[in-house]
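For this view, one protein chain was removed and the others were kept in their places.
Here is subunit A:
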Amino acid sequence: MMASNYNAKEEDGHQPAAIGHGGAGTVKNKKPDNTAFKQQRLPAWQPILTAGTVLPAFFVIGLIFIPIGIGLFVTSNNIKELEVTSQLIVPCYNCSQSYSWNSTKPCTCSVPFSLDQPFESNVFMYYGLSNFYQNHRRYVKSRDDSQLNGDKASLKSPSKECEPYRTSDEKPIAPCGAIANSLFNDTLELYYIDPNGSRTAIPLVKKGIAWWTDKHVKFRNPGGNDNLTVVFQGTSKPVNWRKSVYELDPSDPDNNGFINEDFIVWMRTAALPTFRKLYRIIHKKPNMTPTLPLGRYILEVTYNYPVRSFEGRKRMILSTISWMGGKNPFLGIAYITVGSVCFFLGIVLLIIHHKYGNRNHSADIRS
């Protein structure tokens, strides 16, 4: 709109000249409107940052941040977390050294560990991988979301992005792509060793580990709740998989096929090369006993997943959760540091303000 005003003059000679030709017919007054907007006189807040004006801000920030930081730090400290690195233990180390995708016989090993303090409330059990670049560009792309969403056409002809895990033996792979192909397939089991030496299996709940939206919206089996074996007829399982997608959890039809929660969790690619993924939940017991009492435990690992080729490491993490997520002291410390720095700077500014601010308002502006 604005442009049209100026280009009016470029036209050519036909345009009546703007100036000096106020013939009798020119009634229109060209005087610009004397409005605050057009004269650039809109009421405005003009913040000029000087030591004097900003120093309250620094104190305020300091005063707000330090308590928040302390709060976060305390919260984080209250979270109980335990990490078990399985490869460090000899049997599992052997497994990890010898195991590859081609191995047919699973390698099992057990890792003993102990809790120094009991875990109350719900305990989340994670598996962790390090040096695993789930965020590699081509890896991330190698999936077909329509297929996973239950689209039958995509089931039969998956997206080109899935190459080279798109077809196998001229049958489409379901689920296609590198992410699915590299599904974490270790089995972890947890046993509590009573003081008397007997092993009690700890109940691990596999429901609710995936996001609600993923489980109910993003991932769907083709054909809804039909017989999965029939639905996946004519497709092939991913190369590295031992069993087909419809055999992931035959016991529970709500956890089978594409909506298998372990599968869904894996498909949500981790942001960083060292990551953990939720594996199971250990629900709080109804009575007052802690979820995991202190004592000795054994982690039974069915070793299927090779990580040696990329120098990866596997971990198992047990953790409780607070309102701000898992254990991470960083944020609390950072808040406290920033708050203190602000407070300190506030004091520095106060000094500067006393030294220069007065001079600024004193006699000679130019001195």
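Criterion: contacts are C-beta pairs under 8 Å (C-beta built on N, C-alpha and C of every residue); 3 or more make two chains touch, one makes a residue touch a chain; residues count from 1.
The criterion applied here is as follows: contacts and distances are computed from a predicted model.
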| item | value |
| --- | --- |
| Chain not displayed: protein name in its UniProt record ("Phospholipid-transporting ATPase", "Creatine kinase U-type, mitochondrial", "AP-3 complex subunit beta" or "D-2-hydroxyglutarate dehydrogenase") | "Phospholipid-transporting ATPase" |
| Contact residue for the chain not shown (choose from A:Lys218, A:Lys237, A:Arg280 or A:Lys314) | A:Lys218 |
| Selected residue (touches chain absent from view) among A:Lys277, A:Arg296 or A:Arg313 | A:Lys277 |
| Contact with the hidden chain (one of A:Leu72, A:Cys95 or A:Ile282) | A:Leu72 |
| Contacts of subunit A with the absent chain, listed as residue ranges | 2-7, 9-22, 26, 29-34, 38-40, 42-55, 57, 61, 65, 68, 72, 101, 126, 128, 132-146, 149, 151, 159, 161, 163-164, 178, 181-182, 211-214, 217-218, 240, 268-278, 306, 309-310, 312, 323-326, 328, 330-331, 334-335, 338, 341-342, 345, 349, 352-353, 356-357, 360, 363-367 |
